[in-house]
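Left out: one protein chain. Kept in place: all the others.
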Amino acid sequence: MYDVLENLPTREIRCLDLGFVELVDVMPRLVPEAQKTADYAIVQAARVSYGDGTKSVNEDRGLIRYLMRHVHTTPFEMIEFKFHCKMPIFVARQWIRHRTANVNEYSGRYSIMKDEFYRPDVDNVRKKSKTNKQGGDSLIEQTTAQDFLALLDKTCIETYQIYEKYINEGVTREQARMILPLNLYTEWYWKIDLHNLFHFLGLRCDTHAQWEIRVFAEAMLSLIQPIVPVAVEAWNDYHDHRQAMKLTRLEMDAIRRTFAGQKVQPLDSDNKREQTEWIDKAARMGLIVE
Amino acid sequence: MYDVLENLPTREIRCLDLGFVELVDVMPRLVPEAQKTADYAIVQAARVSYGDGTKSVNEDRGLIRYLMRHVHTTPFEMIEFKFHCKMPIFVARQWIRHRTANVNEYSGRYSIMKDEFYRPDVDNVRKKSKTNKQGGDSLIEQTTAQDFLALLDKTCIETYQIYEKYINEGVTREQARMILPLNLYTEWYWKIDLHNLFHFLGLRCDTHAQWEIRVFAEAMLSLIQPIVPVAVEAWNDYHDHRQAMKLTRLEMDAIRRTFAGQKVQPLDSDNKREQTEWIDKAARMGLIVE
Amino acid sequence: MYDVLENLPTREIRCLDLGFVELVDVMPRLVPEAQKTADYAIVQAARVSYGDGTKSVNEDRGLIRYLMRHVHTTPFEMIEFKFHCKMPIFVARQWIRHRTANVNEYSGRYSIMKDEFYRPDVDNVRKKSKTNKQGGDSLIEQTTAQDFLALLDKTCIETYQIYEKYINEGVTREQARMILPLNLYTEWYWKIDLHNLFHFLGLRCDTHAQWEIRVFAEAMLSLIQPIVPVAVEAWNDYHDHRQAMKLTRLEMDAIRRTFAGQKVQPLDSDNKREQTEWIDKAARMGLIVE
Partner (left out) sequence: MYDVLENLPTREIRCLDLGFVELVDVMPRLVPEAQKTADYAIVQAARVSYGDGTKSVNEDRGLIRYLMRHVHTTPFEMIEFKFHCKMPIFVARQWIRHRTANVNEYSGRYSIMKDEFYRPDVDNVRKKSKTNKQGGDSLIEQTTAQDFLALLDKTCIETYQIYEKYINEGVTREQARMILPLNLYTEWYWKIDLHNLFHFLGLRCDTHAQWEIRVFAEAMLSLIQPIVPVAVEAWNDYHDHRQAMKLTRLEMDAIRRTFAGQKVQPLDSDNKREQTEWIDKAARMGLIVE
């Protein structure tokens, strides 16, 4: 048997300044020597569903791609990943919203939080948000970003000193921690199956996700890619958060009108945002956008 | 307050010969008189997420459509439906695979199963399966279908007589029931939120679903439509099991080549099934398919 | 029909200094006039399970108590509650660990966090933790608690000023918020069924829970009690986080030895903590503990 974990180039990727993602375990961990990847467990589970009924998709890669394309998700649930992760609390709060995972987090009630806080790079703080349409492509002033970071540093140092001092004077850990800021690091074990992980990665590798959580999502993706390469390839090809694209009913209608004419026709909608989304998609399809 | 359930034209739809779907309850059941639909509860929940941050989508219908288009699913989970349903066991077995619902089923261990079995129409038995590619568009012989149904009837009658007789002679209900066929009717209460119901309906209203479960899915859809009309409209426009359509990476590539040329270009794939799917989609978009 | 929500004495309970729990909706909201409570929906669902098979438990209260005692949980899932809550982030982080609920939280990415922070009472800060065995029944010094609170106040004021200033200077909301401390208030809609709510309340009304989350749990319990009084009574009688008690195999063994003798016999275990737990339980049963 071949150990998919043992043969990874690396099991741990550093994220942000003090965080990390470590792939602790996989199911299946031992795979047939002839395969060398865990993709076979997807096929194994799918075969029990289809029995002898579907000879036409019985080439493994073809079957996995068929399952992904037609959203037959249960065989992907047969693969399981366990990660050890360390991230700032404001990242952990977004992460935990995904409910179909198992979690054991470091407890600030029972244990003393370590003196570890996330400090973004200046360049990162200078970026304006696309999501909120608060800015164009210009950056905010370097000195502004530096000033903010200096104050952030000061807050981390001062509040941690208070935290430590008052725990020593008898304030409970669970009470004292409330003075610490949201960039405090926490850590957890996080176990999730491949189907739900793809759902998580679809949302969190997306450009709309906050950059700080994307870093962790991209790290997980690169850790699992060598373990389930066929599934990841299929996901990239067929998932609309990746390289596939969904056309709405209104866009289907516009595209039919477009092909008849020469240039891109507008949507039958008075929603500006939706028109903008359509123009972006039309460009991705190679239509002539003026 | 306006009672969305009281004002439904009907709460119950007959399905198949002896089955039904009844909408027993909704959350919210009482809605503002000015609204008259439960859509407002989606908006209410979304507003707490966005706070004052997104004035630009604050028209209700626009907000619901935005949430659906961008797969912000949590506000749709705030609507809850409770159904009372009666269906054959082979349908119940497909149905129960959806795990994110609450179920109370009639128990064949504690209670005597009623003498009620599903008997398909002759026309239904004559249809060949598209899914299995077992046939073209011709039907099987009418007499064959009739013969099968006569044997089905005979089996139901005989096995129910055995079931009844041996329960009277002391065989336990839980043992005796094993002689009954899979078209036996069962019933349950089934409670689910709108997001998960849309997922269920996307799969089960689809032409790939077995016809007998589609009947129930379509019944549920028509029951909820007057209660959340804006959400249902958005789902129809933006969900790729409805009137939207997903283009894969390979199809995006083919479409770019197509627009440059005149007629539909093939996918860069040696998978026949995938090529066929592409031709179907190209036709839906109004491309010239030869 | 009787509106169980309309007839509540109050729908909202203030929690801590600036937080609250508001019961926004219930399923079923409209119940038969003869019942006036939502307990009947538990019975309705259970009856479909038992069919005609269990005449012996067909008195409603008896049936609900039987279901609770024998952990037949699915009928309790047929009741649904929707709350609007506001709580400090360190409380929200414990709360969200319960995965079987639907949540829409105020977003610090899209919206500006309000200038609202939790400030504990002095008496609360003076308490020592039982959980951590860090202290006995004495309190910490009043001046120590006051000093801590003064520093907490200062941190809240200063960090919020920085937060506001740098958002105005272009730092994104999602970045700026990381300087804010964990006692910052957030809010959400939270929807959960009665079975899962009982599980939540069992853990969070418990004396081992942090006091700040207990306040919210107790508020929810008092809001739902008039709506499902029979279910709440049964839960209090039969749940071992309430007035029931679980005896372990070792304790069963010790109790058998105890009854033969006169005074409480020790457990057959070298675990001190487990012995202490046994003595506590023995006392609760009225055994003579020396």
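Structure notes:
The first chain written gets the first letter, and so on, giving A, B and C; residue counts start at 1 in each chain.
Here is the rule we use: contacts are C-beta pairs under 8 Å (C-beta built on N, C-alpha and C of every residue); 3 or more make two chains touch, one makes a residue touch a chain.
Given the structure is predicted, the values throughout are model-derived calculations rather than measurements.
Partners of the chain left out, restricted to shown chains and counted across the full complex, are A, B, C. Within the set A:Thr10, A:Asn102 or A:Gln161, the residue that contacts the chain not displayed is A:Asn102. Per the touch definition above, the residue from B:Met1, B:Leu18 or B:Ile179 contacting the chain not shown is B:Ile179.
Contact with the omitted chain, checked across B:Ala145, B:Ala244 or B:Val264, is made by B:Ala145. By the touch rule set out above, subunit C reaches the unshown chain at residues 53, 56-57, 62, 65-66, 69, 71, 132-133, 203, 236-238, 240, 242-252, 255-256, 259-260, 271, 273-274, 277, 284-287.
One chain of the complex is left out; on subunit A, the residues touching it are 3, 25-30, 41, 44-46, 48-54, 74-75, 77-78, 80, 82, 84, 102-107, 110-112, 173, 187-189, 191, 193.
What subunit B contributes to its contact with the hidden chain is residues 88-90, 92-93, 96-97, 99-100, 103, 105, 108-110, 118, 120, 124-125, 127-129, 131-132, 134-135, 140-141, 144-145, 147-148, 151-152, 155, 158-159, 162, 166, 169-184, 210.
In the analysis below, only the chains that are shown with their structure count from here on.
More C-beta pairs touch across the A-C interface than across any other pair of chains.
Mostly identical positions are employed by subunit A and subunit C in their mutual contact, as over half of the interface residue numbers are shared between these two copies. One finds 36 Å separating the Cα centroids of subunit B and subunit C. Put simply, the C-alpha centre of subunit A and that of subunit C have 31 angstrom between them.
Contacts with at least two other chains are made by residues 53 of subunit B.
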